[in-house]
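The complex appears here without one of its protein chains, the remainder shown in place.
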């Protein structure tokens, strides 16, 4: 979707504010928000791409108002509601509905270390032909899907050069909507800054964007 | 500027809500906001393009939160501050600073009818060569100015056809910044919807965008 | 891409619906923020009514604003300038072929014949709906609108949902207004990016033969002159 989350190239967002000696979490609730979101992911009822899309659906006024972990919690609540893990009444009251089942957590403390060190690899060990090769000129497709995509607006329609083939990865545009992983090659594509932004950009600079096979066409 | 005001093609903004029997103003303050803004324009210390740019500078979270006339007032306050017509203290207190001069309004009630019926024409009766002609193929420039522009992001880099030449108008990109009117031709340029949005757009549809000469190059 | 847009649309909409929950904003109309929330916060801005009142008082006290001028401006748009002006232009074009030609070729002069023109309609263009072409007007960058013939724009016209989608999904937008456009009809969207202001000349509906210009004008709606509605054929025997 062409949402406000797709921020590359926007003006008017203000100055960058670096914080001295920034802590990992600024308050207890940030850590809890982080941990609860991860722990709920352990039920494997959704995936990383669906999680990202859910946050993209936050209304613009809220997206800009919320901090990072507020967005996480807003997205988590919606995913839990959609999956009937909680009810709206429970979220509002903070109390279980009477008669609601009590489950047993599967993502327990003993699993944390392995989970963190293994992660959730998105590379797939399958055979899929690559449509493009390093050094090939390619054009980012002009597409404007309503659903999730990782093709930023600022490169759509622009011509670049394949820098390298990263291998085969899950395709977010389908996976976010539970329409299959559709594994395909991901390439790093180099765009000359002036080709993207016009003559005012610095002549020596470039932007490397990781792009799935389906985002590209020969130039 | 590539601001959130440049909304063409965005998703995620929600449903269109039509109001039954909508009044001209929903509350007294909306009419007053409208009238005060117009009346202050009577001092001719800024122009329409500067007014638009001032509203574009409203931070995204506020832009989305504010209603139309709230944006007008926010922009007006900034323009008055920049032009030393009021002070921040006066805005906050609602009272004149002691010793502040008292002026005599120039835009008086007797001038309203003529002002409304004449308007503020932006067409200029000067001779400027047209770089393009009807039916010519043109490309919208790929430009991303930090300042005011009326070239929406969604057509930049796209190819269309000049539908008609509207004549010679003040150029907002300079006028908004008080860098001169730089009058030039404005054309209606027809873009095939699929050329703008890709293959998912309806094949018969098109978008007509009014574009100044400086926004175009031959295709 | 095997994922069709329609599939994603369905998913996206259902997801978006999932986000929507009760909102409780102590705000008047006209904000883009009257959507639903999922996080239970409350905005408590200072009341714009109080704020604007204080501002006007300040500007009057400083001799910067003539309160009577503000009154006169409000009166103009509440009582004098509005969509009835545009409706009269449309009705004249429906009943006077020569006028219609003048309107389509030199809108400013033709509209001035009826006594209209001026602020935010200094440079008018009229676009004609036909059996083959449907026109729709928007301003994606702000809210430009032909004031002398339509008055001040409605909130939906100024809202982010309309401004964002009119250019990328005009048929979807028209569908939200209850208007299905045949796929063989060309939809033309006019984005008011410059100082030209657009008025749609709607198709004259069947029926109403021999009706007076005044009676025809009464049928013409604001929405039809923006392009988000058609004008319905009058019911047989209907009398204005």
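Should a chain be cited, it is by its letter among A, B and C, assigned in written order, with residues numbered from 1 in that chain.
We take it that contacts are C-beta pairs under 8 Å (C-beta built on N, C-alpha and C of every residue); 3 or more make two chains touch, one makes a residue touch a chain.
Just so you know, these numbers come straight off a predicted model, no measurement behind them.
Undergrad: One chain isn't shown here. Among A:122, A:138 or A:176, which residue touches it?
TA: Of the listed residues, the one touching the omitted chain is A:122.
Undergrad: Can you tell me which of A:26, A:88 or A:137 touches the chain that was removed from the display?
TA: A:26
Undergrad: Tell me which residue among B:24, B:48, B:61 or B:192 touches the hidden chain in the full complex.
TA: Considering all chains, including the one not shown, the answer is B:61.
Undergrad: Hey, which chain A residues sit against the chain that's not shown?
TA: Output for chain A: 5-19, 22, 24-36, 38-40, 42-43, 52, 55, 64-70, 73, 77, 85-86, 90-91, 94-96, 100-105, 107-109, 111-113, 115-123, 150-152, 154, 166, 169-170, 186, 188, 196-197, 200-202, 204-212.
By definition in this document, only the chains that are shown with their structure count from here on.
Undergrad: Between chain A and chain C, what distance separates the C-alpha centroids? Give it in angstrom.
TA: Inter-chain centre distance comes to 37 Å.
Undergrad: Express in whole angstrom the distance between the two chain centres, defined as the mean CA positions of chain B and chain C.
TA: Their C-alpha centroids are separated by 17 Å.
Undergrad: Taking each residue of chain A in turn, which ones touch at least two of the other chains?
TA: Touching at least two other chains: 1-2, 57, 59-61, 143-146.
Undergrad: Please set out, as single numbers or ranges, the residues of chain C touching at least two other chains.
TA: Residues 5, 12, 16, 32-33, 35, 160, 168.
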